[in-house]
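What follows is a single structure, written as structure tokens, with notes after it.
Certain chains of the assembly are absent from this excerpt, and the rest are unmoved.
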Amino acid sequence: MATVKLWTDAEAEAHSKVKAVFDDIRATRKSDFVNNFWRGLANQPESLERVWNTLKAVMGAPGPLDPLTRELIYIAVSITNACPYCIHSHTAAARAKGMTDAQYSDFLAVVGMASQTNALVTGLQLPVDAAFLIES
Amino acid sequence: MATVKLWTDAEAEAHSKVKAVFDDIRATRKSDFVNNFWRGLANQPESLERVWNTLKAVMGAPGPLDPLTRELIYIAVSITNACPYCIHSHTAAARAKGMTDAQYSDFLAVVGMASQTNALVTGLQLPVDAAFLIES
Amino acid sequence: MATVKLWTDAEAEAHSKVKAVFDDIRATRKSDFVNNFWRGLANQPESLERVWNTLKAVMGAPGPLDPLTRELIYIAVSITNACPYCIHSHTAAARAKGMTDAQYSDFLAVVGMASQTNALVTGLQLPVDAAFLIES
């Protein structure tokens, strides 16, 4: 179904760079599960390593936004980009990080609202109010 | 510049439905400023009333997500939809609701990360892992 | 497959707000069929009620555009947003409202043409002709 083969654990074990990333994914997440995204990216070991390291830094390191907020932003982008895999995997991740049904409903209402007003604004080609522009 | 005229305060005053919405915007926001989105939508009084009421309910009412988180979700959708007006107005709104520079940096890093992985996943056409699917 | 459970009729019967919306969908459409969109939205009863009421007002009320034209506009947006469910459901709705094969062919040719010229215009970054701008 994918455009590339998905690497099995045995195949990953036999390639030092892929093995190192898979090991780090498992250690970081404290779980043996390695999802298809990494098994597909393994065909491109340089990208695999770079994307995993960036993901760890962006999504995993402590920072001003909490992990659930980051997941909600991630899902919002993924919905707008129409990426089913991304929506499923990050909605599952958000739930694992504590998202309640009520938060999910609130989230979807905001995404729907933004999508609607984006279309209206773009259709009307409205000029940006001076008040919204920063002085620089 | 817009595809419609932007209603002045005088024009809004003379139309009962538009006046009622503009009055409610000012009262709700405790500010005299009515931005161009509403001045453009005023050409369609039914939509103006409906969109304002929905926006108040979705973005303004207390709920499980706090106001700043809602704004970040809104901006994430607006960036992915490439809507300059929406990005400017909601980035300004996020700042007004307390977004710090550090939070904004964190936010943009997540949006960039999601956009990159969305493209990789879509390019590879990865099947969704069974672990991400809910039983229903 | 969905990120939420799809409500059965029995579950809907047991929730007063969801039941009221499902009843109104059936009465309005003069059909017992309630499609998955509403069964998924039922997890968020406030959104369910709001979206249904808006949909009834926007798509169902008599107005200057006839029902089939509205469906064609809906499908055009859904194709450009790459939403398979939306494309299937509204193409079926358009057929139910009388869309002929010849109209569908005409429609698709326009959508294809617009998509092509949108890309060319965006690639060339053409400035808008003064003649297209309204005086405001």
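Letters are used for the chains, namely A, B and C, taken in the order the chains are written, and counting of residues starts over at 1 for each.
Heads up, the rule we're going with is that a contact is a pair of C-beta atoms (placed from the backbone, for glycine too) under 8 Å apart; a residue touches a chain by one contact, two chains touch by 3 or more.
Values in this document were obtained by computation on a predicted structure and should not be read as measured data.
Asks: In total, how many chains does the complex have, if 3 are shown?
Replies: 6
By our rule, only the chains that are shown with their structure count from here on.
Asks: Any idea if subunit B and subunit C meet via the same residues, over half in common, or different ones?
Replies: Counting shared over all numbers used gives more than one half: same.
Asks: Would you kindly tell me how far, in whole Å, the mean C-alpha position of subunit C lies from that of subunit A?
Replies: From the centre of subunit A to the centre of subunit C is 27 Å.
Asks: Between subunit B and subunit C, what is the separation of their C-alpha centroids in Å?
Replies: The computed centroid separation for subunit B versus subunit C comes out at 21 Å.
Asks: Subunit A: which residues touch two or more other chains?
Replies: 88, 91, 105, 109, 112, 119
Asks: Taking the touch rule as given, give the residues of subunit B at its contact with subunit A in the complex, in rising order.
Replies: For subunit B paired with subunit A, touching residues are 1-4, 6, 33, 35-37, 40-41, 47, 51, 54-55, 58-59, 63-65, 69-70, 72-74, 76-81, 83-86, 88-92, 100, 102-103, 105-107, 109-129, 131-133.
Asks: Within their complex, state which residues of subunit A touch subunit C.
Replies: Residues of subunit A touching subunit C: 82, 87-88, 91, 101, 104-105, 108-109, 112, 119.
Asks: Which residues, counting only subunit C, touch subunit B once they are in their complex?
Replies: Within the complex, subunit C touches subunit B at residues 1-6, 46, 50, 54, 57, 133-134, 136.
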